[in-house]
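Note that this complex is displayed minus one protein chain, with the remaining chains in position.
Read from first to last, the chains carry the letters A, B and C; within each, the first residue is number 1.
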Amino acid sequence: MDLRFTPEEIAFREEVRTFFRTEIPAEIRAKVSEGRKLAREDYVTSQRILNDKGWAVPHWPVEHGGQSWSAVQRYIFMEELMQAAVPLPLQFNCFMVGPVIATFGNEAQKQRFLPRIKSLEDWWCQGFSEPGAGSDLASLKTRAVREGDHYIVDGQKTWTTLGQYADWMFCLARTNPDAKKQAGISFLLIDMKTPGVTVRPIITIDGRHEVNEVFLDNVKVPVENLVGEENKGWDYAKFLLANERTGIARIGMSKERIARIKRLARSTPAGAGTMWDDLDFRSRLASVEIELKALEITQMRVVAAQATRDPTKPDPASSILKIKGSELQQATTELLLELAGPNGLPAQRDEAGHNDMESLFAWADTAAPTYFNMRKVSIYGGSNEIQHNVIAKAILGL
Amino acid sequence: MDLRFTPEEIAFREEVRTFFRTEIPAEIRAKVSEGRKLAREDYVTSQRILNDKGWAVPHWPVEHGGQSWSAVQRYIFMEELMQAAVPLPLQFNCFMVGPVIATFGNEAQKQRFLPRIKSLEDWWCQGFSEPGAGSDLASLKTRAVREGDHYIVDGQKTWTTLGQYADWMFCLARTNPDAKKQAGISFLLIDMKTPGVTVRPIITIDGRHEVNEVFLDNVKVPVENLVGEENKGWDYAKFLLANERTGIARIGMSKERIARIKRLARSTPAGAGTMWDDLDFRSRLASVEIELKALEITQMRVVAAQATRDPTKPDPASSILKIKGSELQQATTELLLELAGPNGLPAQRDEAGHNDMESLFAWADTAAPTYFNMRKVSIYGGSNEIQHNVIAKAILGL
Amino acid sequence: MNFDLSDEQALLRDTVQRWAATIYPGLEQLEAARRAPLGFLENRWAELAELGLLGLPFAEEDGGFGGGPVELLVVAEALGRALAPEPYLASIVLGGGALRLAGSQAQKDALLPGVIDGSVRLAFAHGEAQARYDLNDVATTARAVEGGYRLDGRKSVVLNADAAQTLVVSARTAGGRRDEAGITLFLVPADAPGVTLAPYPTHDGGRAADVVLADVFVPTEAVLGPQDAALPIIERIIDGGIVALCAEAVGLMEALHELTIEYLKTRKQFGVSIGSFQALQHKAVDMLVALEQARSMALYAAMMVEAEDAEERRVALSAAKAQINRSARFVGQTAVQLHGGIGMTMEYLGAHHFRRLAAIELTFGDTPFHTRRVASEKGLVGAD
Partner (left out) sequence: MNFDLSDEQALLRDTVQRWAATIYPGLEQLEAARRAPLGFLENRWAELAELGLLGLPFAEEDGGFGGGPVELLVVAEALGRALAPEPYLASIVLGGGALRLAGSQAQKDALLPGVIDGSVRLAFAHGEAQARYDLNDVATTARAVEGGYRLDGRKSVVLNADAAQTLVVSARTAGGRRDEAGITLFLVPADAPGVTLAPYPTHDGGRAADVVLADVFVPTEAVLGPQDAALPIIERIIDGGIVALCAEAVGLMEALHELTIEYLKTRKQFGVSIGSFQALQHKAVDMLVALEQARSMALYAAMMVEAEDAEERRVALSAAKAQINRSARFVGQTAVQLHGGIGMTMEYLGAHHFRRLAAIELTFGDTPFHTRRVASEKGLVGAD
């Protein structure tokens, strides 16, 4: 047992750290750190820089542009990326549809889609959730009926994150209405420019446009855009969701936010000094740091165990990462909002300009939206209640 | 709306407060406050003093020795009693079997038992719980078979609190094995000296002998010791348990413990000063005080509402009192143990005598047993999980 | 001890509830009002005047109705339930509170008729960016000049300042930034030369402004209450604000809990209503417990806000606000969690309750601030 990184791993960490902090534009990283809205171009710029370096999709098979990194290297890469406040390579492209096509797609699909997925020439969105389904994903109602060399797709998707930017959607649709729930579902790739696709914004409690409803009305999808076998889509979705869950602890993001809180606390007036002088505040911050350090080790244990696991089956331990990781992400946003205090109330204070004192609190505008927005992390990707059910069944045998 | 006490109520409070603090021996009250073991005689002494004053059972019907106090007066009486660290009048006598006999017993039973119940000439214990039943009380297995003018009782009871002191037990036994669960149960009064009654101590995690198992082996119980009707015992038990729950928040006890923690903190060395100088400790104490004040008002609201409620039906709001009251009782014991710190580890340090410094921590010996013992309050009287179920169903309609 | 409302109080509650339910039956009406330039519609304010609510806390001899803390509780809870956006807190409770507690008869005569008939609104310009929740932290200055004072400084997050004709401004007439002594209150017309407002929406759907005071002249008669000794009055103004916020939060939590229970009963998943899942039931129960604890402490705040003993009052109000804050956070977060995705959207009414509850936590002191205040004084349980 040796819990330290090897000298090679430390060198690797330095390499990626330096790259992130020198090559990804500081303005983009500042937006991420400060919880400000990223433009489509910010995502694209950042991912192209990674892609040019060969780092947009290091976890993919080497033949499609991946790196032959160890699990530890991949872990280091993601942690450093988050701690440098680099935008995550677009999840839907790099962690979802890409691996599915690389694993289950046919050669033509691989050739056509994968290069544009990793370069973000195509922006993908996810068409899984439906109104009324929630965590019971398999009860989806969208139908795809085969007519000649097309499917005709009808239905409605929701919670489609960043769908307003998307060129393509990967979508679950019911191709056999007579089969049992999970059976009879297929995995389709839909061009968002196809007639019949309508995107409607949903404004979330942070006041932003991040998610959408997508209406599919008589949408013609060529049969060549079916991934894998008809009616086997549920298997591919499970594979994809397992990928989603392992990355969900977002420890690097929480670390980055804690570091930011510490910096801000030193300049935030409180009483005769600053919030940094408030040992009570710092003790509560330390409590979160402690749990986060524990979770980081837990994550490293899961990463180390991945070497000997069947990669197509989800590790139930990832549910622990999901539960605790989301709780800690939320806890950091609560501390950020506490730090902002009454200066966290204004929504668009900058419309008024600042004097020196208010400019000390210019950051505070995004504290509440960040707090509001992060309530989602215990809901999406399988709510924390669902994760509890998963562990109770799969690990505890209850 | 006027949330203050009336001048008459304030005068009443002064009267009972003075009585408790001058008439109940200080040694007995000190034992209660310090979490030390009370001897049987301590209970008897205290209750006799109350009984001589006419205050052992103020909530009983006046014709059996009760007082015509208002709900507010009863509340004030109990709160002041607990805050003065007076031993509660024996629950099994005064709040359980007494009201049942007064309400459902026949005239002979009232004449025979009630005076000795309130004077604690007879010590009663409760024979409800059975091994394997737990919160599912109605699944009890003890049987009573009618033979002439006796019942022959066979079975086993458990968690019989202070059964080692008891002269009598009130007991649920199944008289009709063919009836459905709650039907077919009768409420019997059993003389503990009857052949076939065996009491076995159970040592609890505080290291003390507080509860027992009671074995009933071919025990002859005269038919005149049946309360009310045969097979109607479940109704009387429900009446009794509703009584149990309203008193269970024990706000006065928690207040008394907080006051004691504050006194002790002022003399407990910590760093260069005392624990009272530790604002972090005091903030955590204040958090409990705040919740306790809120619960006190909640309890007063329930008390005020009692005037217009059917007294034979439990108020589901009492489940709120049970949940929060038990959590706060437990929270105070955690703070007490924290205050004790490493000096809370010794179990019988007094065997060694103290110097001045250790005598400052003489109190610390009982901190851990008190903490251990109070884990019971979220378990007994219907576990807090059961209380959640009750509220979900009865109040929320889920 | 008596928790019943008097007939008059019950009537007041029913009146306000009925008005709020009629005017704001749903999100659409609420959003329409919020989109107005001031964040509410002036004709609604006039309706509140007609209902007598704007005169409620003022003495009868001043044209008011002599309502006390219980009346405030009833009104704030009913308005809170409906998320009514009118500036009752800013104008009547805070600004009006300042006039009520410290105004001379002349000042009351000049302003109260307009406040009560709805033609004049007030705002309380006290907080500053560096002060957080410390009421004594005032950097704004007032220099004595011939015939009056000249004010300089910046007031931060002044609730509904853009809707006010007159501002109650605190400024330092003596002492250093954090001294308790040396603070004085002034009545300042919002359109006085040198007053600049920088208004903005707040994250709970309300409005506030930063108020810049640049060499603003006010005459000596503009001094409200005692010179150099306004801090105790400011405390009492904020105490009134705390009572109003506590009651408002109770109304919000009650409504949000009802929405949640309704959702649990109707929303189906895995073929059953999600309210049949025990884990969710227990969380809904914990919400109820938190709500009832908050309700009790709102009552306690109303009971204690007029207590004579300043320390006792301070401990009680802080305890109430701390409990409200804790309950508000738990109820708000749990409601969103139990709703799942829909609870995350602005299209869902409950999300607005959640946002307002979060804002209440940040107003007039957060949980650590008030808990420490309880801890640093004698506390709630005597140790004699």
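The definition used in the following text is that a residue touches a chain if its C-beta (ideal position, glycine included) is under 8 Å from a C-beta of that chain, and two chains touch if they have at least 3 such contacts.
This structure is a prediction, so every number in the text was calculated from the model and none was measured.
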Legend entry - Selected from A:A39, A:V62, A:A272 or A:I297 as touching the chain missing from the view: A:I297
Inset, instruction - Please pick, from B:W55, B:F187, B:Y236 or B:F281, the residue that touches the omitted chain in the full complex. - result: B:F281
Legend entry - Residue, one of B:G35, B:P89, B:G155 or B:G344, that touches the chain absent here: B:G344
Legend entry - On chain B, residues whose C-beta touches the chain left out of the figure: 129, 132-136, 139, 158-159, 202-205, 207, 211, 269-272, 280-281, 284, 334, 337-338, 340-349, 351-353, 355, 357-358, 360-361, 368-369, 371-372, 375-376, 378-380, 383-385, 388
Legend entry - Interface with the undisplayed chain - residues on chain A: 1-6, 9, 72, 255, 258-260, 262-263, 266, 279, 282-283, 285-287, 289-298, 300-301, 304-305, 317, 320, 323-324, 385, 388-389, 391-392, 395-398
Legend entry - Contact footprint on chain C, counting only the chain that is left out: 277-279, 281-282
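FYI, only the chains that are shown with their structure count from here on.
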Inset, instruction - Please compute the C-alpha centroid of chain A, do the same for chain C, then give the distance between them in whole Å. - result: 38
Legend entry - Intercentroid distance (Cα basis), chain B paired with chain A, Å: 53
Inset, instruction - Name the residues of chain B that each touch 2 or more other chains. - result: 279, 283
Inset, instruction - Could you list which residues of chain C touch at least two other chains? - result: 368, 372
